[in-house]
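Here's the structure, in structure tokens; my notes come after.
All protein chains but one are shown at their positions in the complex.
Chains here go by letter, A, B and C, matching the order in which they are written, and residues are numbered from 1 within each.
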Amino acid sequence: MKLLIANRGEIAVRVIRACRELGIPTVAVYSDCDRAARHVRDADQAVHVGPSPAVESYLRIDRMIEAAKATGADAVHPGYGFLAENAVFAQACADAGLTFIGPTPKAIERMGSKTGAREVAIAAGVPVVPGTDAPLGQHATDDEILREGGRIGYPLMVKAVAGGGGKGMREVRSAPDLLAAVRTARSEAGSSFGNTAVYFERRLLHPRHIEIQLLGDHHGTVVPFVERECSIQRRHQKVVEESPSLAVTPALRERIASAAARVASAVGYTNAGTIEFLLDQDGSFYFLEMNTRLQVEHPVTEMVTSEDLVHWQIRIARGEKLTLDPAHALTPRGHAIECRIYAEDPDLGFMPSPGLVRGIRPASGPGVRDDSGVTEGFTVPVFYDSMIAKLVAWAGNRPAAIARMNRALAEYEVLGIKTTIPFFRWLMGQQDFIDGRFDTTYLDHVLADRDESFSALSEPEEQRIAIAAGLDAWLKSASSPGQASGSQPANAWKTAARREALGG
Amino acid sequence: MKLLIANRGEIAVRVIRACRELGIPTVAVYSDCDRAARHVRDADQAVHVGPSPAVESYLRIDRMIEAAKATGADAVHPGYGFLAENAVFAQACADAGLTFIGPTPKAIERMGSKTGAREVAIAAGVPVVPGTDAPLGQHATDDEILREGGRIGYPLMVKAVAGGGGKGMREVRSAPDLLAAVRTARSEAGSSFGNTAVYFERRLLHPRHIEIQLLGDHHGTVVPFVERECSIQRRHQKVVEESPSLAVTPALRERIASAAARVASAVGYTNAGTIEFLLDQDGSFYFLEMNTRLQVEHPVTEMVTSEDLVHWQIRIARGEKLTLDPAHALTPRGHAIECRIYAEDPDLGFMPSPGLVRGIRPASGPGVRDDSGVTEGFTVPVFYDSMIAKLVAWAGNRPAAIARMNRALAEYEVLGIKTTIPFFRWLMGQQDFIDGRFDTTYLDHVLADRDESFSALSEPEEQRIAIAAGLDAWLKSASSPGQASGSQPANAWKTAARREALGG
Amino acid sequence: MSTFEVDVNGRRRIVAVERLPQGWFKVTVDGASTMVDVERVGQFGLSLLFPEDGHLSGTVQLAPAASAGERLAVWEGISVPVTLNGRRHASTDGAGGRAKGEQKIVAPMPGRVVRVLVSEGDEVEARQPVVVIEAMKMENELRSPVAGRIREVAASAGTSVEAGRVLVVIE
Partner (left out) sequence: MSTFEVDVNGRRRIVAVERLPQGWFKVTVDGASTMVDVERVGQFGLSLLFPEDGHLSGTVQLAPAASAGERLAVWEGISVPVTLNGRRHASTDGAGGRAKGEQKIVAPMPGRVVRVLVSEGDEVEARQPVVVIEAMKMENELRSPVAGRIREVAASAGTSVEAGRVLVVIE
């Protein structure tokens, strides 16, 4: 096997690592701005697939197939995002004789439609969030839309049928806002997914987001794993995930896992996938959607079950049987937490903060796993999702895992750009998070009320930084050529900048 | 609790991490050459304890106690090496009212004498390697020495009573070499440990080094852990350790672990310790010695048992009960391998290769743990053990752990100094290692026969490096101030060196 | 002795640095002095020890940031902007005060301006949203890094902007 990774950044690095461990040569693809990216350097071969905008590179199915042909790759891993849930891509791989590391095009298509997936769940006897059965097409009248909204009840969610990642999704609290929300969601969905169809779902008031990872082989076996808790979301985007969930008892775990397995089996699902549920305060759970790919948060499952999901993806695609013990997959060992480290400034509303990484020293040591995708000297581009690393802490129990995550965040150094590390340091200290008192509305609520900076330092800490800056300027001026010690300190940083620009 | 770490380098960093996770403030100590060392920077406080030679700094008991007093520390972790097995130090801590994170001075003293430890093992009904019961004092005559040697039989080992780490140890194959070996061992032992007493042990021909980690609390509980396999040694120094051992069946594990627990219980052992055994080809095992401290290789035990030994050391010292399940401690989860990465040049007889670390990018990602003690900009000193990192790979089984270690070694970058990484890359590919066909004599034998470089590259690889060097020179000359592109490439690296010397 | 104006997290401090014979430095921040033992570590790091202040230890990384002349200091996972304004001017009286001067809010990526939330002359608070820009199919609020008054609004809703384009100037 030779495997082409139709993706970039940390997930491409993750897949390359798995391939190296399995002795499989790898092919990376890259756009203009990713020429010096880590995934390009770590792969055995690398093929340029176009300009920086994703539609001209990482979303170009034809270029991916060409790159595979040019390098003799016979398998393709789509990662997540980009073409990962694109049935046309999976079919194009199959047509070109390439093994697609994922489910069949049919399964992707079936579960990729949110309303289609709901039908599958209903048929499998799995409860779904009350909502519209059929999507509202482009020509639905305002009256039809309002009638359907009234039937579901408020608050409700307007969702794009082809949606994902929080895009094309709007919350509506009362009828007067519905028509505007439908218009916005349609416009977003049209530009993001090329499909303006939307549907409505009742908005549960305080749901947790609980999801079940599963694997299916080509011999009819489907194995569900212990749940992941992904309720810590900002604007419907997960930022912290953990496993297991404090809200799930072993008995409930059995029930949710078996529901997830029923849905997957109903479509003959193969390879890795995840079924997302909303867990209501009364313990009832509802099918939300299925992600027909690997998830960003797969490491927390790996850490508590001792399985390697990417290895399994490749082995399943090769036709191997799932030999893992189903009881083992449902029994968590300790507790794992993942923080998604983004190149964003949490103090400016989580604005993307792309730029040149001047240095990176990821956290390490006992119980810490760093899956980062950037190195010193790489410029985080503006064109894609700005996640630069997944940081995972494992420990024997949840409080110890939080303490370890705190330790890891404090030792993680990213130089030159802003990241969300200060935000996570704050979150790990929040009593509600520590006590597990949260649902999917928690973070947006807390952030809305919050006005302080996440990067606030104590007076002694700020003084220490001022001292460091003063000493830095002193030392730079003292070492400048042709200058007596400290004579022209005002120019110290400018001189340094010139030197740095010259140096490699 | 505030904890002073009476050590340096990666083990000091390891202990600081544990303290941060437990919310305990830390105090580092440092010698002249360690001013900018990572352990100094990571601790909350740091105290200078003397010049670079260890006898003037890290071995100064008085300075350690003073540093604790000066900073208000009330506990001391000795790490390994330096004062870790020094009963006088443990007693001095106790006398100063400091909690020593380790066993009692009495236990250290009792088990620190190799002949005394043999007596404890014999009394506990644990077999020992046939050897002299009483040490041979300074005044033993040549006749007495030769008679005792004849009684034990050849080959035999001459060992310093106070020895450790391969020092003061000599193998003797026949009687004519005995007197010279005793003289050398005595001289080494005298300068290393201030004690010239030696004893003899029969040399097993193909033994494996198997050891049992254990913990004892202050409430009479002793828990032994699954064995570590440490037969990969160069000149009696461990370089690779793993857990579990391919040579140990569950039944044998039970027997060795229970023998280890009997020895520890016989001296009322508390805190972390390790009992080393030789495992003969016929399955018999012999008590070798006890290390009354944490070991370098403790991470492999942590990875296969999900316990944190340094956390436990601190908790035990605080008086907590050992609540872990003994059956769990003896049941390995998967397989872990550790490589000790040294600043040594494996192609020049493993000569120490101290110097300025220009950059370090440790391996990371799934199943990899890096415990490194150096950062970019640190000069590895010539004064101490040259280990700069412990790299550990975990996977579901041994072949997968070896494959992962290979992947991790290939991605580990240490710039500016030579390390033993190329040696480990070679070792991981040796069929005897892969098949588990080795004993403590394996590595020295293979190395003696071997003449090729560990850093040999293929012709295309060397060409690629030559290409990189040529391009580097071209780019440097092109960016030099006041020079036209490529006009004076000969000076490119010299110009660059000047700039690098100027820069921070 | 050299004196610098240093802005940390938007707060200006006067830092005086004096090298002592034994190699340590006497550093005075806003009038209070402390003894510092400093070592460079790597390209951008400084290890600080305070031998007369409880032997405290800490490392500050000072790497160049995206805006020229600014550094991003990293301390225990927290990063804050630092600027160095050079030798103290005799006329400066800003010790302890807020950093002065204009602040430009620029588009951090190519995108489309969705909404402009302020007008010229408005007073804004630190971190108040001023412009909403759509990029990567998500709406992002651009906020003011400081409290101040809007001097110029150079963006209008519906227009496309390149990365680095100045949208709002705050003084």
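Following the convention adopted for this analysis, a residue touches a chain if its C-beta (ideal position, glycine included) is under 8 Å from a C-beta of that chain, and two chains touch if they have at least 3 such contacts.
Predicted model, so just to flag it, every value in this text is computed and none were measured.
Visitor: Could you tell me which displayed chains border the chain that was left out of the figure?
Guide: If we consider the entire complex, the absent chain touches A, B.
Visitor: Using the touch definition from the top, which of B:Gly396, B:Gly416 or B:Gly436 touches the missing chain?
Guide: Going through B:Gly396, B:Gly416 or B:Gly436 one by one, B:Gly416 is the residue touching the chain not shown.
Visitor: Among B:Glu201, B:Asp385 or B:Asp439, which residue is in contact with the omitted chain in the full complex?
Guide: Of these options, the touching residue for the absent chain is B:Asp385.
Visitor: Considering the whole complex, not just the chains shown, which residues of chain A touch the missing one?
Guide: 27-28, 35-36, 40-41, 43-48, 70-71, 375-378, 503-504
Visitor: Footprint of the hidden chain on chain B, which residues?
Guide: Per the touch rule, chain B residues meeting the hidden chain are 166-167, 188, 191-192, 347-356, 358-359, 382-385, 409-419, 421-422, 425, 451, 453-457, 461-475, 477, 485-486, 489-494, 497, 500.
Heads up, the rule we're going with is that only the chains that are shown with their structure count from here on.
Visitor: What is the distance, in whole Å, between the centres of chain B and chain C, each centre taken as the mean of its C-alpha atoms?
Guide: It comes to 45 Å between the two C-alpha centres.
Visitor: With centres defined as the mean C-alpha position, give me the chain A-chain B separation in Å.
Guide: Centre separation, chain A to chain B: 39 Å.
Visitor: How many Å are there between the centre of chain A and the centre of chain C, using C-alpha atoms for each centre?
Guide: Taking the mean C-alpha position of each chain, the two centres sit 30 Å apart.
Visitor: Got the chain B residues that touch at least 2 other chains?
Guide: Residue numbers touching two or more other chains: 375-376, 503-504.
Visitor: Of all the residues in chain C, which ones touch at least 2 other chains?
Guide: Each of 40, 42-44, 58 in chain C touches at least two other chains.
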